[in-house]
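Removed: one protein chain of the complex. Kept in place: all other protein chains.
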Amino acid sequence: MGRVFSGAVLAFLSPLAAAQNQINMSPGVTEIGADIFELHMLIMWICVLIGVAVFAVMFYSIYAHRKSKGHQASQFHESTKVEVAWTVVPFLILIAMAVPATSTLLEVYDNDEAELDILITGYQWKWKYEYLEESGEPVAFFSNLVTSQEEIYNTDEKGDNYLLEVDEPLVIPTNTKVRFLVTANDVIHSWWVPEIAVKRDAIPGFINEAWTRVPEEGIYRGQCTELCGAYHGFMPVEVHAVSRDEFDAWMAAKRGAAAAQTQLAMQTLSVDGLMDLTGKDDG
Amino acid sequence: MGEHHHGPAQGISRWLFTTNHKDIGTMYLWFSFAMFLLGGFFAMVIRAELFQPGMQLVEPGFFNQMTTLHGLVMVFGAIMPSFVGLANWLIPMMVGAPDMALPRMNNWSFWILPPAFLMLASTLFMEGGAPAFGWTFYAPLSTTYAAPSVTFFIFAIHILGVSSIMGSINIIATVMNMRAPGMTYMKMPLFVWTWLITAFLLVAVMPVLAGAVTMMLMDIHFGTSFFSAAGGGDPVLFQHIFWFFGHPEVYIIILPAFGVVSQIIPAFSRKPLFGYASMVYATASIAFLSFIVWAHHMYTVGMPIAGELFFMYATMLIAVPTGVKVFNWISTMWRGALSFETPMLFCIGFLILFTLGGFTGLMLSIAPADFQYHDTYFVVAHFHYVMVAGAVFSMTAAVYYWLPKWCGRMYNEAMGRTHFWISFIGFNITFFPQHFVGLAGMPRRIPDYALQFADFNMMSSIGAFIYGASQLLFLYNVIATVVAGKPISDEKVWDGAEGLEWTVPTPAPYHTFEEPPLVPKPAGTI
Partner (left out) sequence: MANSSSASAGHEKYYVPESSSLAVRATIGLILSVFGAAMVLNDMTFGGAEESSTSVWVLTTGLVFFIFTLASWFGTAIRENLAGMNSGQLHQSYVLGMFWFIFSEVMFFAAFFGALLYVRQFAGPWLAGEGEGGRMNGVLWPGFEFAWPPVTTPQEIVGGVDSQVIANNGAFVSQEKSMAPADAHAWYAWLPMWNTLILLSSSATVHVAHTAILAGSRKKFNRWLGITVGLALIFLGLQAAEYYEAYVLYGLTLNSGIYGSTFFMLTGFHGFHVAMGMTMLLIQLVRSVRREHFTATDHFGFEASSWYWHFVDVVWVFLFLFVYIL
């Protein structure tokens, strides 16, 4: 039903809009994503219904009580009864919304008992991912936008994942509770992947927690959602969810070259990537 | 000295030295309109860049400057001064006072505004460019990482604050002290009520904003660490202080608009306002709640869950008093004798679109859902519905409604209605699709976007150009009216209009109510 309604609105508004234009939130792939989506649809429909009811009254009045039709104004201006009613009823509706909202929020905040911890650090303008594990070589790397300047400045055809593709994505195992520890090195950023319904601000000097458990393998894309300077629009997030086996293999390979790799990442990626977009690298 | 009251002085000194509330009101109104055009121009730059994916017109850094200045100029330069202008013109006439309580200070409140905005605009030409950290100027992007022009920005904010505080003190003193005998509080027109409460909000929160920018200034120039974790401070502290100001600020923007609508709807319904007393209480409740909901802008900063829940519940509550207002307006129309002149059209537009924006506000207030909405175009859509279709529409309605009274000339009704319809349609083409792209995942404050957002952005830009162009029609209509509109002389321009301001001659003489008027008796109404 939601789709029909929105579709109707869309058709009314825009001959431009092609079928692939997404007009609603994505339910995503995770349980929490689905919960949030349902909550979103619930409140939206409640609002739509209230809106329809309220404006039906108004439009009827506009139609039927026009002066041009010779309608005479009555002079009533008070009624304690209705006023109490329309104070109490909305209040009850709000309670009905607050209940599912509270339980979903509690779920979102359930950061305990994670099987894998990943430290995410926002930089102007790239992300750094560090796998925090008790044993083994630490694995850490930067993740930069790879969309070319030519695409951005319209001299090249724009690719499918324009602005949403990175050199090294974050890799996580499926069906595992992964906890993200989010922080930043310079200004505030925000790490967001709509499909897994995780958005957490990265505050320099503080660590925020968030978690996910991705049931399906796939590539999930998102963006930085807190204004963080000139290239805020150019620091995407790309998450690859892979099977546990694949993840272990990937981890092992990473570890192999770990020490050198980390070193390298630190040195080279801070000067290329987005920096050369402008040709200047002031911090 | 000052014994014989005559008309205004001649020439420029009339405006520079005036202490007359009508002159000052006029200056505020024109100034805010100029700022609206400037802020609108910045919006046009934004929409032009976002017309297509890819960078076409401006560089990313400059885009951020446009976004920042657009927000600042619209909020502090266009909307707030416009309602102060309205208050200046109308409150003394509505309560039967000879002028504002403190006329010289009134003039000062106005005159510090233009240079402050000049200073703000001049940052565009400074080294490192204008402020580029959003109108919310979160630290440390606005402190450690800001361009040197931020110092000028900080002082500009200080001055805007001083202006607002003085303006509000004046309004409070006028309302509390200058009412004509018999004009009891519960007989005051609702516009006066909403402004009294707004003025209280302003006096309470503008100093807090001043505190916030002062801490920024210290962090930038004197090595303090309010917003730096390394020294034991916290960047999120900035957000708490900012939003303690910022949330009441959005009601500062909308409450006078509520007041305007509460004057105009009864006039064109030819029926007293429904539920006058509950309107007053609802306004006061909204103002009270506005102090305890600020962190709903910060659901994703990592607050403890108790805070998250508290701010969610408190925010949701605001729907109740706001709903009371909406229902009251509709009940006012119910079984009236409605006619649809331009002011009424804008009020109906306000009613529909503001409520829509209120609904999206309610959706945003649901914390877990806001994790998906936050900092996307869904938020941008929300606040343009409440601020453009809310505040700007009602301000436009106010101008059409009172302009004939002010200048004794009638505007062109056909052109007014055309303005409304183009605005209404253009507005919705601009901002309705932003709900879609927002939900689909487009972050705000980005100069370039992924390809799946292209169609709706183009639509939005086209709508913005239409809406922008319609404002030029408005400008033309107002100027044409002032210069050469059809002269009118009946006191009550509109047959349904009620209130003291409609008892003085048209155009309103330079000085009104030098002797307190007799307050008519329509108890509980107006």
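Brief remarks follow.
Each chain carries a letter (A and B) given by its place in the written order, and its residues are counted from 1.
Rule of thumb we're sticking to: contacts are C-beta pairs under 8 Å (C-beta built on N, C-alpha and C of every residue); 3 or more make two chains touch, one makes a residue touch a chain.
From a predicted model like this one, the values you see are computed outputs, not experimental measurements.
For the chain that does not appear, the touching partners among the shown chains are A, B. Shown as candidates are B:73, B:212 or B:464; the residue that touches the absent chain is B:212. Looking at A:144, A:183 or A:223, the residue that reaches the missing chain in the full complex is A:183.
For the options B:25, B:134 or B:233, the residue in contact with the chain missing from this view is B:233. Against the chain not shown here, chain B presents residues 1-2, 5, 9, 13-14, 16-20, 97-99, 101-105, 107-108, 110-112, 115-116, 119, 140, 144, 148, 151-152, 154-155, 158-159, 165, 168-170, 172-174, 176-178, 181, 203-208, 210-212, 214-215, 217-226, 228-234, 236-237, 240-241, 244, 302-305, 511, 514, 516. Hidden from this view is one chain, which touches chain A at 119, 132, 181, 183, 185-186, 204-207, 209, 283.
One rule holds in what follows: only the chains that are shown with their structure count from here on.
One simple way to say how far apart two chains are is to compare their mean CA positions; for chain A and chain B this gives 30 Å. By the touch rule above, chain B contacts chain A in their complex via residues 53-56, 59-61, 64, 132-134, 138, 140-141, 144-145, 228-230, 234-236, 269-278, 300-302, 305, 308-309, 312-313, 316-317, 319-320, 323-324, 326-327, 330-340, 348, 351-352, 355-356, 359-360, 362-363, 366-369, 371-372, 374-376, 428-429, 432-433, 435-436, 439-441, 443, 445-452, 455-456, 458-459, 524-525.
Touching chain B in their complex are the following residues of chain A: 6, 9-10, 13-14, 16-18, 20-26, 35-36, 39-40, 43-44, 47, 50-51, 54-55, 57-58, 61-62, 65-68, 71-79, 82-83, 86-87, 90-91, 94, 97-98, 101-102, 104-109, 124, 151-154, 158, 160-164, 182, 186-188, 190, 192, 194, 197-201, 203-206, 208-209, 222-234, 278, 283.
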